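The complex appears here without one of its protein chains, the remainder shown in place.
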Amino acid sequence: MKRAVFGVGLIILCAWTIVPIYLLALGALGGSDVVYAWPKPFLPLAWSARSFASFLAIEGIWPAMLRSMEVAVLCMIFSIALGAPAGYALARFAFRGANTYRLLILVTRAFPVGILALPLAVTYVRLGIYDTALGVALIHTALALPFAVLVTSSLFLGIPRELEEAAWVFGCSGIAAFRRIVLPLALPGVAATAIFAFVISWNEVFAASVLTVRHKTLTAFLLSVLSESPLQAQLAGGLLLILPSVIFIFAVRRYLFAMWGIASR
Amino acid sequence: MADIRIDAVRKQFGAMEALKQISLDVRDGEFVALLGPSGCGKTTLLRIVAGLETQTSGRVLIGGRDVSTLPPRARGLAMLFQNYAVFPHMTVRQNVAFGLQMLKAAADRISRQVQRSAEMMHIEDLLDRYPAQLSGGQRQRVAVARALAVEPAVLLMDEPLSNLDALLRLQMRAELKAVLAEAGTTTLYVTHDQTEAMGLADRIAVMHEGRIVQMAPPVEVYRKPRTVFVGGFVGNPPMNFLKLPVNAGEVRLGALTMTPPNRVNGSVVLGVRPEDLELAECGFGFRVQVAEPLGPHILLTGEAEGQRMRVAIPPDRAVRAGETVMLRPKLAHIAWMDAESGLALEGE
Amino acid sequence: MADIRIDAVRKQFGAMEALKQISLDVRDGEFVALLGPSGCGKTTLLRIVAGLETQTSGRVLIGGRDVSTLPPRARGLAMLFQNYAVFPHMTVRQNVAFGLQMLKAAADRISRQVQRSAEMMHIEDLLDRYPAQLSGGQRQRVAVARALAVEPAVLLMDEPLSNLDALLRLQMRAELKAVLAEAGTTTLYVTHDQTEAMGLADRIAVMHEGRIVQMAPPVEVYRKPRTVFVGGFVGNPPMNFLKLPVNAGEVRLGALTMTPPNRVNGSVVLGVRPEDLELAECGFGFRVQVAEPLGPHILLTGEAEGQRMRVAIPPDRAVRAGETVMLRPKLAHIAWMDAESGLALEGE
Amino acid sequence: MSRTATAPSESPLPLREGVGGRVSRRAALRPYILIAPSLIFLLLLFFIPLVQTIALAFRTSAGAGFGNFGKVWNDLDFFDAVKDTFALVVVAVPVQLALALGMSMMLRHVRRGRDLILWIWSIPLGISDLAAGLVWLAILTDKGYLNSVLFQLGVIPGPQSWLTYETPVVLFCAILTAELWRATAIVFMILVAGVQLVPKEFEEAASVFGATAWQRFCRVTLPLLRPSIQTALILRTVLAFETFAVVLAIGGTNFPVLISQAFIWQNQNQDYGTAAAYAVIVMVVSLTATAVYLVALRPRAGEPA
Partner (left out) sequence: HPARAQEVTFLSTQMRPLEEAQRARTQILNGAPVKTTYVPEEPPQLPVHLQADAQGSHTISLVGALHGEFAPLVPMGLLAPLDDQEALLKQRGIPDNLATLAHLGGEHLMYVPWMQATYIMAASKKALQYLPEGAKLETLTYSQLGEWAANAQKATGQRVLGFPAGPTGLMARFLEGYLLPSYTGGTVVNYRSPDAETMWADFKALWAHANPNSTNYNFMQEPLLSGDVWIAWDHVARLQDAFRKQPNDFVAFPAPAGPKGRSFMPVIVGLAVAKDAPNAAGAKQVIDYLLKPEMQVTTLRVTSFFPVVKVAVPEDLDPGMTLEAQAVAQQQAAPDAKPVLLPVGLGSHGGEFDRVFTDTFQRVVLRGQTVHEVVQREAQDMQRVLDAAKAPCWSPDPPSQGTCQVK
């Protein structure tokens, strides 16, 4: 009985997340009749990959896709490399200014980047990273950093200090202990951070379009124009942009469970 | 040379003083057991030696070098943690190999050492399991194996065998002793098992409330406790203490008259171990309340001179609860203590 | 009525069979100690009784009710965990009060009970600390206090005193016994300390490799081990076993001739405890290799008939390593075992 | 941080190694060394434009001052925006947290296919705001999927408007629903990562002592999960103050939020000063909320952090 209620709950929650995506796909692939039909059909009547295909035929879409990948991967690396040590500092040391630091890194999220457009662009021109993948990756890192820092720090807090101490005693330097003990144990958090960084970077459109002219990321390339496109193209574009993130999450999902059932003391 | 010298170390946790001026020397290759009641500061002391805790004051020297300011890894020691601290994300094999890998040992040396320590700890069948798949005792043995595998110059062990059954403990104890002696490892070993301490240690340091109250070879600690506390703490069952009045330098106990060491007035404490009391024709009266047959001997609990007392008698003597028997102490094994300070009286 | 009945319980961890068909009855109010080597399945059994682990097959009944499918909280028991599992985010007081709060006990009852259990465990001064501020032994005592505070009908304890010093353990043991007896608590108690098991238990269940090999009152387990394993496992030092040839129903040992129980051919195992061997004029020869003075007795380790043997002699006999002495067993205390199966021979 | 003074050694303490003044000073520097790279990074890439923009908020054609904030104050939509923003944050964030907690707890009891369910539940994470807005608009609009269902079930006679200024409550619920759908996954994923490090034994202990599932959750899991919850709450709240693409898509001009006002002032009205002023307000508000969380959810003295 309980099990059944539980199962139903699971199914409802899955449906709740999946159905909207399904409807999006239905709109994107169902031909323009579906988009404007009434009452709307819930089954795919006539699948058509036409609007999809037309996307993929657009000049510059593949370089943009590659660039997006490059940016997202860089962003992932940067945010973990910069965020995890800071997260460790927050978790393990009580230092003056820890909370100030927390607030400070959150500023990047608390202040809408969109509003920073002009000075941001000018700064990037001065730094010589305007219109480069690196530049975009860096600003995306700034956006993902609060995630990296806070998520890893909350996980590090859950790792018994004794394990680290054991590593020290057995000859690990602080860094080695961090790498060999803390980081693997916090793997789910690191994976979550990687996902956040990837997704943030992949979907970020504002900074990407302000900081690039010719070398736009896929999202900037598509999203900036989607709003003026016919509804069906918007749906198709939306769907197309979901895919890489979803595939990425799928690929790393098992790291999210790395410590499942192992981490008892 | 890897002697440990703990020099006037104090440790304060907030208002609570966990270690009060501890000084202790462990000679190179020596095996010192730390014995003391729960919460007396044993773990804290070990952690300070390992560099995991910072002493409030005092110094720690290893091999003559002041390591007080060195990080743990630079102190060249291995430690076994009271709650094991085995790495949950590594297999048993990886756990045991860990220390050696940190030392960048050659692969074949690692695998040899891992095999050896694992065999010694009887966990060779478990090498590919994860700690979560082990029983408590197995986990503890993994921790011991991990510490032994590195063959450290200095080994700190915090109750390494507490979760093992008696038989296994006996075996491990013997093997530990052999291995450590052979390697000449300087060992500081916390245990609450006195037999272990007695059997393994070159010297025993008895701790009490953050102080070391006696440090001596096992027999001396057993035979010549420096304080009432040590006598009461070491030995199982513990030493009996009878507070007796002193009259003109003499003490009367039933039919017996004894002479405590000089300079005593008022009253004195007579300490005698349960096994140092014999049934006798002529002695003092002991009212038996409980008689427990414990295998090699029968343990009697009862009262003498209105004070609680325990006596161990050979298993073949039939004594019943409620009976009153006559006892006499083996005079050579009597310990006299000051009634006020609880310190042993000299010049026995 | 809160008897525990474990009925043909099996437990499989993947390919590994941790419990093989365990059946066990604990009567209402009875105190049963589970004794067994590390990794034999004691914790697993306790966890199955508590409902924390699901048995692969078999049933658990508490108070006559099949609780196999009930969640832990519906089983009306308290448990002490081998690794304590004290809540790190609660003070000691909150930890101890936890079970009572779950039972929705009145506030004054809670505070009374907390005080009482804390005093019993000597942690009344630590009530406002967090577990992280406690020593290992103190943490363990918090766990015991937490289990006792709820005054459960059924109490499961997994090595509750393993991290305490001998003296404290002695006290706790006595208090535990009194409290549990008074409350009539049905107790299943895992320990590796045989003295504890002997002193506390109404009956002892000896486990070995996932099976219960003997379940009997302490003295019987000690005196009449059902198997070689039990004899070797129970008792410290363990029973000695000599494998001897049988000739025409008789066994010769040095100058002695003994008659093992019927139906034996080939060879037989003679089991005798170290304290059941006496120095004698006439007997069998024993070459002493090690002589350890252990307080109440001297433990000799050596060889007889080319087989390893331990002997406990009174502390007043002076025996040196290297010497060969004559020994004779107390005939009444000899256990005969089948040389092949290791099972005790009947009809002694 | 007031923790340093009160905390005994188990709460995070830097001075693990060394003794006395000499080394402890170096050890005391360690956390700063660890946060330095990220600080330098932000300083170089982010804070310069940020400061310039904040300066913009205090600059008007008449000189430095609060003129732009005056404009904000007089903005027709300002009070609505404040009201709507807070309504959304105050309702959405707790509901998301509750939902995500429930989901991560459920996930613990899933025996098979756990990672598949995790994956499904985290799909909304990968969806851009714009796409999310589109999806929910497609569902909730007059001739959308919701009305199609209702119509086919005979509940409504024909297309029905839900998202207009005439039905503010329904509109709010619609936006809330879309927000829940879109952003619960972030909280969920943070919690899933955190839950794994909570040793099972504590819950087991609680259950043996008679705690119901709910009590176990409240008294054991929740407190042990506190670091993750704090993180999730902070991040989610800060992000919630930033939400606008979905709100704009579903709510049109009927549901102004602070951040959408900032963008409208920047893009449509091309008044960068006022836009910056809006942004500063958003920043102050969400950092204040963060500070509140940090204080409210800090560990008590002595408690392990």
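Going in written order, the chains are labelled A, B, C and D, and every chain counts its residues from 1.
Heads up, the rule we're going with is that contacts are C-beta pairs under 8 Å (C-beta built on N, C-alpha and C of every residue); 3 or more make two chains touch, one makes a residue touch a chain.
Not measured: the values here are computed from a predicted model.
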| item | value |
| --- | --- |
| Omitted chain - touching chains that are shown | A, D |
| Hidden partner chain, touching residue among D:N68, D:S260 or D:S286 | D:S260 |
| Footprint left on chain D by the chain that the document does not show | 61, 76-77, 141-143, 158-159, 161, 163-166, 248, 250-254, 260, 264, 266-271 |
| Contacts of chain A with the absent chain, listed as residue ranges | 32, 35-36, 38, 54-55, 57-59, 117-118, 121-122, 124-126, 130-131, 209-210, 213-214, 216, 222, 224-231, 233, 237 |
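As a working rule, only the chains that are shown with their structure count from here on.
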| item | value |
| --- | --- |
| Distance from the mean Cα position of chain C to that of chain A, given in whole angstrom | 56 |
| Residue numbers of chain B (touch at least two other chains) | 13, 51-52, 71-72, 83 |
| Residues of chain A engaged with two or more neighbouring chains | 174, 185, 258-259, 261, 263-265 |
| Contact footprint of chain C on chain D as seen in their complex | 8, 10-11, 199, 201-202, 204-212, 215, 219-220, 223-224, 226, 302-304 |
| Complex contacts: residues of chain B adjacent to chain C | 13, 35-39, 41-44, 82-83, 133-138, 141, 158-159, 162-170, 192-195, 198-199, 219, 222, 232-233, 235-238, 273-275, 292-297, 312, 314-315 |
| Chain B residues touching chain A - in the complex, by the definition given at the top | 50-52, 71-73, 77-79, 81, 83, 85-89, 98-99, 102-103, 130-132, 146, 150 |
